[in-house]
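Report on the structure given below.
Left out: one protein chain. Kept in place: all the others.
What follows is chain A.
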Amino acid sequence: MSVIKLLGSRSILSRLQVSRMAYSVRTASQFLHEKAYVNGKWVDAKSGKKFQVLNPANGGLMGSCPDMNAEDTQLAIQKAHTAFQFWKKSSVKERSAVLRKWFNLMMENQQELGKLITEEMGKPLKEAMGEIGYAAGFFEWFAEEARRTYGDIIPSPVDSKRLLAIKQPVGVCGLITPWNFPSAMITRKAGAAIAAGCTVVIKPAEDTPFSALVLCDLAEKAGLPPGVINVVTCSRQNTVEVGKVLCESPLVAKISFTGSTNTGKILLQQCANTVKRVSMELGGNAPFVVFDSADVDAAVMGAMACKFRVSGQTCVCANRFLVQEGIYDQFVQKLGEQMLKQLKVGDGFSEDVTQGPLINSKGVDKVDELTQDAVSRGAQLKMGGKRHSAGENYYEPTLLTDVTSEMRCFKEEIFGPVSAVIKFRTEDEAVALANASSVGLAGYFFSRDLSQIWRVAENMEVGMVAVNDGILSTVEAPFGGVKESGIGREGSKYGIDEYMNIKYICMGGIQ
C-alpha cells in the first residue's frame, strides 16, 4: 500500500508530496519551472520577491514563482515588442511548423503536463490530461490556420486602381488568463496570436503559473525564438498593477482576457485610452433547459457532464436547470441518482475521484453562500449543501430544487458543484427565464421537437447553443458570448482574425 495512502492525506508527508509520484521518463523538476520567462530567459522578479503556489487538494506547497510588478512587465513588453519586429516578418510556413512541433511536444508529455494542472488547481488527473489534449489541439488548429489567412482582391470600380485587402498581425498581445483551464486558456489565445505573427506577454492566474511556464519550455524546444512568448508571473497583490501596465501600454496592441465579468469591465476601461483591440471571455450563467419532448435519460447524462466538469468551475457549466413540469419529478429523481452514483470527491490524483477540490476556500465560501441563500428562500435541499470532510477546499455535490429567479444562484455564476433546478410550464417561459440575464455565453437544451429546436436555438440569447448535448467546446467551433459575456470568438476559422488587422491597399496610377 502506498505510504501516502497509509498515512492519510492530512499527514505531513502527503502535504509535502507535490505530485512527483512514479516518474518513469522525466522527473518533476524538469517540468516545474520556478522562474518567469522573458525574451527566452528564465528570470526572477527584479525585486527578488517570490510568491507561493499551493496544491488546493491538501494545502501543500507546490513551488514558488517570481512576484513580478509593473517594472518587470514593462521590460517584458519591450522585449515582446522588439521580437515582434522580426516575428511579423517570419513566413507562415515557419510559424506553422513551430506550432505543429509545439503541439507534438504537448502530446508527448501529456501526462506530466496533466499532473501539473491537477497539482496546481485540483481537477482530477483524467480531466487534466483531457485538458492538455484539448489545449494542444489549439496549437494544431492554428498551425493549420496560420497558412490560410487569405485576404481579398476586390474588383475595382475604376481602371486605374487595384484594391487589395491583406491581413496583418496586430502586434504585441497581452493575454490575461484564469486558473480553471490553466493550459487551454493560454493555448487558445497564444496559438492564434503567434500563428498570426504576433508576440505575447502572458499573465497567468497566480494560482496556476506552472502550466503557463512549462509551455515556454516546450516553445523553446519547438524552436520559437526568444521574445515571442513571455510569461510574467505575479501574486494577487501585484495583479492589478501588472494588468494595468498591459492595458495602458502603447506598445501593446491587444488585450485578450478570460475571467470574471467585473474584471473584464475594468480592463476594458483601462484599454480605452489606447483604443486597443480586445477579446473578452467573461462570465456565463448557462441555462440548461429540458423540455417535455426531451429524452430525459439523455438529458440527465448531458446534465451530469455539463454541470460537474472541473467541479462546476467552468464558464460554460450549466448554472440553471430549467425543467418542464411534465418531466420535472422524473428528471430531478434521475439527476439525484446519477449524482450519487457518478461523483466521488477527493484529491485529483486518486484513482476514482471525479470531483477535485475547488480552487480555494473563498470559492467554497461563495458556493455555500449561494446554497444557503437558496435554502433560506425556500429551495429544497435534496443532497449536499455543505463543505466536504475531505478538506477545507472541498464542497459536497449539491442538489437544490424548487429554485426561483429571486434566488442568488439564479442570478449569479455558482462556479461549484451545485445543481439548481427550476420548474417551468411553457416554452416561452423557459426562453424568457433563460434570457433573464445580463450575460449570455453558453446555453443548453434537450428536445426532440424539430420546430421547437429551431425556435429555441434562434431565440436563446447566447453565443453558443448545444442541442441535446452537454459538451460543446471544440477547437473547430467559434467559442464566445454575447451581451456581457464578452467580445470576440476563440478557436474556429474566426479565431485568428482576432489577432489580425485588415489592411486595405489601394494601388493607384495604373495605366
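Note that contacts are C-beta pairs under 8 Å (C-beta built on N, C-alpha and C of every residue); 3 or more make two chains touch, one makes a residue touch a chain; residues count from 1.
Definition applied: contacts and distances are computed from a predicted model.
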* To do: Assign the chain not included in the display its UniProt protein name, restricting the answer to "Histidine-containing phosphotransfer protein", "U6 small nuclear RNA (adenine-(43)-N(6))-methyltransferase", "Phosphatidate cytidylyltransferase" or "Aldehyde dehydrogenase family 8 member A1".
  => "Aldehyde dehydrogenase family 8 member A1"
* To do: Check each of A:I4, A:V98 or A:I229 against the chain that is not shown and name the one that touches it.
  => A:I4
* Structure fact -> Only one of A:L32, A:A45, A:A83 or A:A143 touches the unshown chain, namely A:L32
* **Touch list for chain A against the chain that is not drawn** => 2-4, 6-7, 11-13, 15-18, 20-23, 27-29, 32, 34, 50, 52, 61, 63-64
